[in-house]
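All protein chains of the complex are present and in place, except for one that has been dropped.
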Amino acid sequence: MNETLTTIQQIDGVGLDVSINTIWLLVAAFMVMFMQPGFAMVEAGFTRQKNAANILMKNLMDFVIGSITFWLIGYSFMYGEGNAFFGDFSKFAFDPGTDTYGAGYSDYADLMFQTVFAATAATIVSGAMAERTKFSAYLVFSLVITLVIYPVSGHWTWGGGWLSSLGTDATVLDAAGEPVSWGFIDFAGSTIVHSVGAWVGLAGAIILGPRIGKYVKGQARAIPGHNIALGALGVFILWFGWFGFNPGSELAATGGSASAIAKVALTTNLSAAGGAIAAMLVAWMRYKRPTLSLSLNGALAGLVAITAGCAAVSPLGALLIGLIAGTVLVFSVEIIDQKLKIDDPVGAISVHGVAGAIGTLLVGVFALGSEVTLADGTTQLVGAGLIYGGGMKQLGLQAAGVFSIGAWAFVCGFILFKVLKATNGLRVSKRIEEEGLDIYEHGETVYNM
Amino acid sequence: MNETLTTIQQIDGVGLDVSINTIWLLVAAFMVMFMQPGFAMVEAGFTRQKNAANILMKNLMDFVIGSITFWLIGYSFMYGEGNAFFGDFSKFAFDPGTDTYGAGYSDYADLMFQTVFAATAATIVSGAMAERTKFSAYLVFSLVITLVIYPVSGHWTWGGGWLSSLGTDATVLDAAGEPVSWGFIDFAGSTIVHSVGAWVGLAGAIILGPRIGKYVKGQARAIPGHNIALGALGVFILWFGWFGFNPGSELAATGGSASAIAKVALTTNLSAAGGAIAAMLVAWMRYKRPTLSLSLNGALAGLVAITAGCAAVSPLGALLIGLIAGTVLVFSVEIIDQKLKIDDPVGAISVHGVAGAIGTLLVGVFALGSEVTLADGTTQLVGAGLIYGGGMKQLGLQAAGVFSIGAWAFVCGFILFKVLKATNGLRVSKRIEEEGLDIYEHGETVYNM
Amino acid sequence: MNETLTTIQQIDGVGLDVSINTIWLLVAAFMVMFMQPGFAMVEAGFTRQKNAANILMKNLMDFVIGSITFWLIGYSFMYGEGNAFFGDFSKFAFDPGTDTYGAGYSDYADLMFQTVFAATAATIVSGAMAERTKFSAYLVFSLVITLVIYPVSGHWTWGGGWLSSLGTDATVLDAAGEPVSWGFIDFAGSTIVHSVGAWVGLAGAIILGPRIGKYVKGQARAIPGHNIALGALGVFILWFGWFGFNPGSELAATGGSASAIAKVALTTNLSAAGGAIAAMLVAWMRYKRPTLSLSLNGALAGLVAITAGCAAVSPLGALLIGLIAGTVLVFSVEIIDQKLKIDDPVGAISVHGVAGAIGTLLVGVFALGSEVTLADGTTQLVGAGLIYGGGMKQLGLQAAGVFSIGAWAFVCGFILFKVLKATNGLRVSKRIEEEGLDIYEHGETVYNM
Amino acid sequence: MKKVEAIIRKTKFDDVKEALHEAGIEFFSFWEVRGVGKATEARIYRGIKYDTSSIERILITIYMRDQFLDPTIKAIMKAANTGSIGDGKIFVSELQDAYRIRTGEQGDKSLYIEE
Amino acid sequence: MKKVEAIIRKTKFDDVKEALHEAGIEFFSFWEVRGVGKATEARIYRGIKYDTSSIERILITIYMRDQFLDPTIKAIMKAANTGSIGDGKIFVSELQDAYRIRTGEQGDKSLYIEE
Partner (left out) sequence: MKKVEAIIRKTKFDDVKEALHEAGIEFFSFWEVRGVGKATEARIYRGIKYDTSSIERILITIYMRDQFLDPTIKAIMKAANTGSIGDGKIFVSELQDAYRIRTGEQGDKSLYIEE
């Protein structure tokens, strides 16, 4: 991004552009960190009050554990050079002492930014497995996802692994005679962050089974959340945090990035709006009522869906992605809940998994692509989606990413939870579930006289 | 602001100052966006729980609709060149592709910033019309305000329309021989944003009539909000967001703007503090108690009032504006509620309308004015308020703005709601109002077991 | 920090670095301001609902009063040159008109940043004295702490007073032949901000005595907070705000500060995580349950503890400081509550006082120190902690700061509250305490039908 | 002694309270209840219908001396009436004994304050 | 007329509601209560044990004509039963009189709607 770096004025050897980028990255990281209370409020609000302390505790602890382990090992495992599949331990207990500003911003700022992303992936799972999972099992899980599951698949794309250059075609050479390198597009992590959390959660929800009373005589029962006002607050907080999540993922604010971050903010906002309105309208038609809970989920679906393509599509494309995601969301919730009978109390699988997958795939449809000057002087569009003449190529790359990462996350989650079930136990006893995890697991209730 | 732009170092053709301004504008825009949950919590907290889903849904949907329509048309209608009264369609479905950084920051950042302002105007109305308005009518209204009402009067000042140069006097020529141009001062939108929302809401509240049980035997009854803790949280969030709203409206952070944004933050904070403490003290004297709800409203009144003049007055002036606004707030609430018998459940008309008007007018009293070097070499103070020797001139300009925009908003709102009443219907049935809009309009309750 | 300032490009005479630093400082100030709702939610959530309006009102009003008085006098009294013990009145009613950008950022931004810190010190006290203090007495107290107590001890270190150069040794001369100056290290205010609030609160809690029903037959009773979900939200908000509090205290983002702010963010986050996990584990072992309330307090303890040393220690050191603070927290709460029988409803004394003191002292253990080139060309490490070869010297300096400031705050608080008790009265009547301060002191309840 | 329980609309609470005071009732207790009745408005939570008919009401409980029964019933009947479905009901049952905790008074005497 | 109060598990509420409807009960009121019983699970708040045994339950109150008593008891007994400790109890007492506020009907008549 900063091709003319050397000419930039410096203070004590640090360019002003580095300061600008670092501020941007830190503010974005803080906003993403602030998504934690967003998740906490959504998950607490959409579940019952007898389990509120438990869900809040889980949200607190996955961020806590993620912060420590990702700093210690996860970051290295994800961004350490390593090979196409895993990073290495070169960044273990990250503390380089002297900052290299290697990527145009402080190395420490990068760690902070990546840490809050890892914690986001972890926190999604608690929603899908809410109201019945042992707290001790959840702690172990938090460790494993930020140590291994998330860093490995993260490495595949963002860490320079195999997915990041899957689209490279030896016959397409750039002006310098090098093959033009591109691959699976997931700008800020629809798949890498959100779906990973969701597919692990899916494995967990399947292995756990539904909450007591959720399915009676083969019929799904509604178990309404105890405080949708908190849930709504959480969604607004998440929406706000997403302006750190997506625009921050540009990792710079200088040069062309000044425009890019603003445009990403716009696509992010339009898709969220599209998701909310589509979900509202579809729910209105299907259930005769514009329901708040589904509209809130719809906004989140729009946000998750645009995360992959926010820098690759036009504002109109973003709006369409949001509308599609919001529409699918309603059906997805219904199918998972009522047909597949997988009990996902807060709809995390639909919001983060299904919408994440769809959004990632839609990049293969709506991506504008970028022009590259080839060795022979002609220009070629790479990474363009279906409707911009890219054919099925980018769609194929997107599918490769969605499915390989999805499989990795689901299988890891499945094994992890099976092992936990066999050893520590995964689900609380019937009595604890009945009376609430708060009293029995934490010895504390959230609402008191 | 950036008069020496050409000499600034660039990365890929984009000056570092552009990056700085863009970051500033985006962060401010995100903070203003975050005012949405502030409004949502205030409005939900200050109304009854049976209507909480409804009010949350309205707050969500006005932001959603505003985000889409303002991007599509509203922005163009407000900032497109057009004439003195309306913009044009030159910025339709805004997506210039190549950023011109025309105003020293990314064009996309400007759109984002303006969008969240439009949504703010829209969201104010829901408070004044809470607990009895049909949801479908509210959706239509949201569309109209962000498509037409707000952009048109916004164009008059910020879009370069007639109010922006109303003060220009053909005999006052600057060094270059051009008439010095200035006009109605509304820096961040006391009138343009807040009062517009409030006067539309006033029209709505009048046409709707009071809630059932609000006036019994000619006496106003208290209908206390169901969760003032949420309301307080909302006010704090709004206060925080206002630091994006006002300082962000400087639209730059380089050059003298570095000082200006900080000073605006200071005036904003002092006025808010003044508003809160004045409201508390007046309520204490009048009702024998320092009440939380009025103190919270007072803080908001201080914030709204300073929004017009935050860049034009001194810190002391700001404190005075806040004190006046907080004092007036208490009487305004009492008069509107108990004398005029207009039922405004959250006090939006007093907070955003009355305090907005007063704050805008007070610019004509407290504005420091700016020195301009005239053609004959002498300097003249333009835009100074009454106490700084500006006489009644600026006060007159302020009054012109307050009344013209107020009339526009009120009349538009009046017509709109009359039409809605006659067609779609504006108010829910007695039974729905009695049992709560949540169940009947949205099929959902916010608090569940 | 900005040694090469003169060479930096300027717009209208203001360097780009000034803009960068000012933005950083303002954003940090806004985030610190946002800690106010964090405190409000924690304190309201951890107390009973009958006193919720009262505690919210106190949190609102201490910020309001602090904003006005610190601008008017406190700022001058803290940062005015004065002598080693007090500032002066040179910055009275701060409004220099022309910004000097004296420290590399807008003077107004500095005032804003310092104001929100003063308000933080004030707000801590309300928690320790919750549920039984007269509202009028609290208003007087808010005035005194932001006018005198906080500014004076603040002056000792940050204002260039005696603590800031206590470590200076006349025999250690730098390259220029000047004695190397350093002293008590409290980077962002573990002691200067947090402990000051806590020790004043301790004095208040002692003088007030426990709440009715807190100690029955010599046994401490649990009086659970009424809404721990709000409390958890508050803690997350505080955590977020702390990223303004600590990294912002670098007061710059250019030059080496670009790395410093990011590293401070990292140490802050790791310590918070350490505090939460330690508190959870210790509580788990001691009380058989991983309790949410103590884990939340633990996170805050980690944040408070790292505030002094966040720029002086390594990430690993930060994690250790957090773990120690979190461990001590649990015992501290138990001892203060059950052994000393001091009734501190939200644990403010342990979180802000004890953890603040420990964190400040631990700087004397974990500080990396900084290398200084001496007059004779050799280099020496100054300010290093015990384990980095600094011996007991820095530890001694830290102890001097902790105890002198602690004594100042406690004694001032003690005198103030004794005087208030004798004049205005400090505690509400038995009946008011029984039925709730909300009804009698504010004539309003927070939760209504 | 009698125990009177009245289930009324929330919006009628203030009116009923005033009417009771006029009828000489100085003390009563109340809390929020949900009522299940004939109204069958569907709620939908994330696509599933539920709880098809509950509405929010206030339950007022008054313990009183026998002579207050008639005026109390009349007062509530008048003040709580709107004529629309959902106005609620009043239930009367026998109260065997009563005590005032503060003074230890028992029976009728515990239900009023001698002046 | 009878007053039936049933204290049941929250998770059994939907089942009980359905069972009551099948038993012909169209109206009832309910609210959340806490129960103190033999279960003694300690709660800890900031290091202090407290409130060692309270659990959350729903209290359903039904006022009915005498002939509904038996089917109602049976319906609740069946629908609310899980066989584990904590299933709750049913209490029956005599109701002396009842009024429908909307119509002024008194006694038995106030408890059903003639069609």
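Before moving on, here are some points about what is shown:
Lettered A, B, C, D and E in written order, each chain numbered from 1.
Quick note on the criterion: a residue touches a chain if its C-beta (ideal position, glycine included) is under 8 Å from a C-beta of that chain, and two chains touch if they have at least 3 such contacts.
Treat the numbers as computed from the prediction; the structure is a model and nothing was measured.
Taking every chain of the complex into account, the absent chain touches A, B, C, D, E.
In the complete complex, the hidden chain is touched by one of C:Pro96, C:Gly213 or C:Gly391, namely C:Gly213.
Against the chain not shown here, chain D presents residues 3, 14, 17, 26-31, 61, 63, 93-102, 104, 110, 113.
Those residues of chain E that touch the chain absent from the view are 2, 6-8, 31-38, 50-51, 54, 57, 59, 73, 76-77, 80-94.
Along chain B, the points of touch with the absent chain fall at residues 220-225, 283, 286-289, 291, 293-294, 297, 330, 333-334, 337-338, 347.
Basically, only the chains that are shown with their structure count from here on.
Under the touch definition stated at the top, chain B and chain C share these contacting partners: A, D, E. The angle of the rotation carrying chain A onto chain B, fitted on C-alpha atoms and rounded to the nearest 5, is 120°.
Between the CA-based centres of chain B and chain E the separation comes to 51 Å, rounded to the whole angstrom.
Distance between chain centres (mean CA atoms), chain D to chain E: 18 Å. Touching of two or more other chains is recorded for residues 10, 32, 42-45, 50-51, 84, 86 of chain D. In chain C, the residues that reach two or more other chains under the touch definition are 9, 16, 20, 23, 27, 224-225, 227, 287-289, 291, 293, 449.
If the chains shown are joined wherever they touch, the resulting network links each chain directly to all the rest.
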